[in-house]
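Note that one protein chain is taken out, while the other chains of the complex remain in position.
The chains carry the letters A and B, assigned in the order they are written, with residues numbered from 1 in each.
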Amino acid sequence: MKLIVAVVQDKDSNRLSNALVERDFQATKLASTGGFLKAGSTTFLIGIKDEETDAVLEIIKNHCKSRDQLVAPVSPMGGNADSYVPYPVEVQVGGATVFIMDVERFEKF
Amino acid sequence: MKLIVAVVQDKDSNRLSNALVERDFQATKLASTGGFLKAGSTTFLIGIKDEETDAVLEIIKNHCKSRDQLVAPVSPMGGNADSYVPYPVEVQVGGATVFIMDVERFEKF
Partner (left out) sequence: MKLIVAVVQDKDSNRLSNALVERDFQATKLASTGGFLKAGSTTFLIGIKDEETDAVLEIIKNHCKSRDQLVAPVSPMGGNADSYVPYPVEVQVGGATVFIMDVERFEKF
């Protein structure tokens, strides 16, 4: 038995939840802030059998991998027009930081 | 030293907290959502000595065990009267998913 602790961006959190449920993996989500990722993040706790590790890592990678995304420009509110960029810019989104921990004993009541 | 990670239903969370405090076990509660349990859940982190494991598991089991409960019918708000059940129904509540992890080193400052 393993406990996967995965920190992912909020924007990928629902897609990851759904993908895990679809494959019958049970996860608990903790609201987390700052840290490993710049934007708001969600910390997943996923309890799995040892032999499921690679399948779950694959799901996390497929739904949360760091990637570039074009973001439409937002007109500056309340001044600071100097920093206004009038065309879409590429920003990095997503990303997952994943710790696989050994579980000594597991109980369900 | 062990770290117990226990995911329980919100409705059992206070009873478990109180029971742990009564026995002088120190726990930290994290608000968690979805996942192992259908309703809102609370994740407990409980640091214990190895030999206290069974006592703490017993407390968790006694206060959070999955059980059936009679729920009074609620009159349907805003239509959907078709699904209205005019007598109490039995639903499963509670339940705990518990991971016991080994702690390599413990410090208190």
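One rule holds in what follows: a contact is a pair of C-beta atoms (placed from the backbone, for glycine too) under 8 Å apart; a residue touches a chain by one contact, two chains touch by 3 or more.
The shown structure was predicted, so the numbers you read here are calculated from the model rather than taken from an experiment.
From the options B:31, B:55, B:71 or B:89, the residue with contact to the chain not on display is B:31. Taking the whole complex into account, chain A touches the unshown chain at residues 2, 5, 7, 30-36, 41, 43, 53, 57, 60-61, 64-66, 95-102. One chain is missing from the display, and on chain B it is touched by residues 1, 3, 17, 26-31, 45, 47, 101-109.
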